[in-house]
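Heads up, one of the protein chains got dropped from this complex, but the rest are sitting where they should.
So that you can tell them apart, the chains are marked A, B and C in the order they are listed, and the count of residues begins at 1 in each.
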Amino acid sequence: MIIISDAPFDPGTLLNQFQTNHPEAGAAVTFTGMVRSLPDRPITALILECYPDLAQNEIAAIRTTAIARFDLIDAAILHRYGRLVPDEPIMQVMTLAPHRQAAFDGAQYLMDYLKTDAPFWKQEEAAAGTEWVEAKASDDTARDRWR
Amino acid sequence: MIIISDAPFDPGTLLNQFQTNHPEAGAAVTFTGMVRSLPDRPITALILECYPDLAQNEIAAIRTTAIARFDLIDAAILHRYGRLVPDEPIMQVMTLAPHRQAAFDGAQYLMDYLKTDAPFWKQEEAAAGTEWVEAKASDDTARDRWR
Amino acid sequence: MKILYFAWLRERLNRASDDVTPPADVVTLEDLVTWLRANDESLDLAMANPKQFKISKNARIVPWNTPIDGAEEVAILPPMTGG
Partner (left out) sequence: MKILYFAWLRERLNRASDDVTPPADVVTLEDLVTWLRANDESLDLAMANPKQFKISKNARIVPWNTPIDGAEEVAILPPMTGG
């Protein structure tokens, strides 16, 4: 399952739908990314821009590779775009596997590739104005460990 | 939050309760362990024995260490005991952190220590009878990587 | 051919896309970007560090040396910050 959408989602409902009816699965890992706002640097919103056609294609390719590489039973990715307020979930990745290590590795792999290869761009909206979030070199490093 | 209980739980509800109202958190990782039953080796139930007082104390100690080591905002562990049927969730670990790597590492650390140091013992109930699940040497190896 | 711009690149150019017809000697996507930059000072400045961008052809990320080969939609992608 891949969902690219500007609609809010419920992390728990998504998790429950994902992990039911798989008696061969022993482990599910869920990663949820949320909008942060720190006391010393509060933001009013996070605005996500997206190239939806490319996001759909790239995420589908990353998902297929992850399922094959870690022998996952299933994997699902949901990513929002548009204007999100602090504490709101931005995205969720879920993996289902026979055992825990494959589920963890699959989820980390998906996250590392999504960070660098999924066409989303974040803008932080604060009292002082709106600023693009800079890409982190550490995200490239995290992705490259899987090569 | 630590819950040691023989009552069923709802993974999604637990996740939603855990991750709300933390605007300083950017990442939540959830691990859910479920009862497996394979087509070539079906089981009718998994029966978990537990030493509840020790479970409470050891899990509390593991949780405190994980929070300090990975700078987690919060961590929660729920573990069931008693008779569980295939597809039912056995346990859930959740971590909340500013960024994804700490949330992933914290959840893996908790799982690796729970596997070897939390006093639960599994028995598989099948048509042929009931058998104790053997501990895996790979679980000790997984735990030792954190030393 | 449609060229798409995203995020701060889109903002700097003050537009989200262009419709262009490159000459015959523009063969690869790298040639295409060189040709676009030669014809647009703001794009040239914004792409001073070209290595940081990725490029897509018909909604798939591809290497810079990929032939244009009748592409309908090419996008120039600043470093991504999703997840």
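Heads up, the rule we're going with is that a contact is a pair of C-beta atoms (placed from the backbone, for glycine too) under 8 Å apart; a residue touches a chain by one contact, two chains touch by 3 or more.
The model shown is predicted, which means the values in this text are computed figures rather than measured ones.
> Could you tell me which displayed chains border the chain that was left out of the figure?
Visible chains that the missing one touches: B.
> On chain B, what residues meet the omitted chain?
Considering the whole complex, chain B reaches the absent chain at 33, 48-51, 53-54, 56-58, 79, 90-91, 111, 114-123, 132-135.
The rule we apply is simple: only the chains that are shown with their structure count from here on.
> With centres defined as the mean C-alpha position, give me the chain A-chain C separation in Å.
About 26 Å separates the centre of chain A from that of chain C.
> Which chain C residues sit where two or more other chains touch them?
83
> Send over the residues of chain A in touch with two or more other chains.
33, 111
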